[in-house]
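In this view, the complex is presented without one of its protein chains, the others remaining in place.
Entry: subunit A
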């Protein structure tokens, strides 16, 4: 984990430096990626169990809807950014078939290893390429992918605008970007229930199952700091995507944003 001295020093220099949010904390821009990496190194081994537990299995339905909206076809090339443990990649791999390719990208080495091993254990190989990559600086040529998905990853990216522009660059013209991310509940009542759940129950479950309450507290905080539906839609349009739209799911707890590269 992080050296307390470095954190202390960096906080004192913060006035002169550009900062960003890490959950509810303000941290120097260059520190965020490292801190997020620590969170995911910590949760990688039990990420799937926790996902099922935290969402009651509903994350599978959110991902199912994402796959439908991707309109993926045999032979296509698909990039699954922040692909983590490979849920979407596994389904895309079946759809694109042996003629197509799915690139499983994640900035976090631990998550990528868990994802790659899990896919291999399920016999999914041949058309899947795991790549450790930063969403802000995607290491692919222009106009490479028919479709890009980023599921529950964008909120952890330091510079979201830079990442969206990087995704636009590597998409083929006419290709689509799908951003699946936690968002803002539509009803006030649901928001209150959701707040109680996120800030009380979630860290408790994190402590119980993964023995790591802090990481799960960060996950809850980072969700609140993430742009709401309309803001993210505007960010996508500003980055250069057209026909931007979003679908609220589970009352807006999660939203799927779609944008097309002109």
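In this section, a contact is a pair of C-beta atoms (placed from the backbone, for glycine too) under 8 Å apart; a residue touches a chain by one contact, two chains touch by 3 or more; residues count from 1.
The rule is short, and it goes like this: contacts and distances are computed from a predicted model.
Asks: Write down which listed name, "Ubiquinone biosynthesis accessory factor UbiJ", "Protein-methionine-sulfoxide reductase heme-binding subunit MsrQ", "Monovalent cation/H+ antiporter subunit A" or "Multiple sugar transport system permease protein", is the UniProt protein name of the chain that is not shown.
Replies: Per the UniProt record, the undisplayed chain of the complex is "Ubiquinone biosynthesis accessory factor UbiJ".
Asks: In the whole complex, not just what's shown, which of A:71, A:120, A:201 or A:225 touches the removed chain?
Replies: That would be A:71, which touches the missing chain.
Asks: Which subunit A residues touch the hidden chain?
Replies: 58, 60-62, 64-65, 68-69, 71, 73, 247-251, 254, 256
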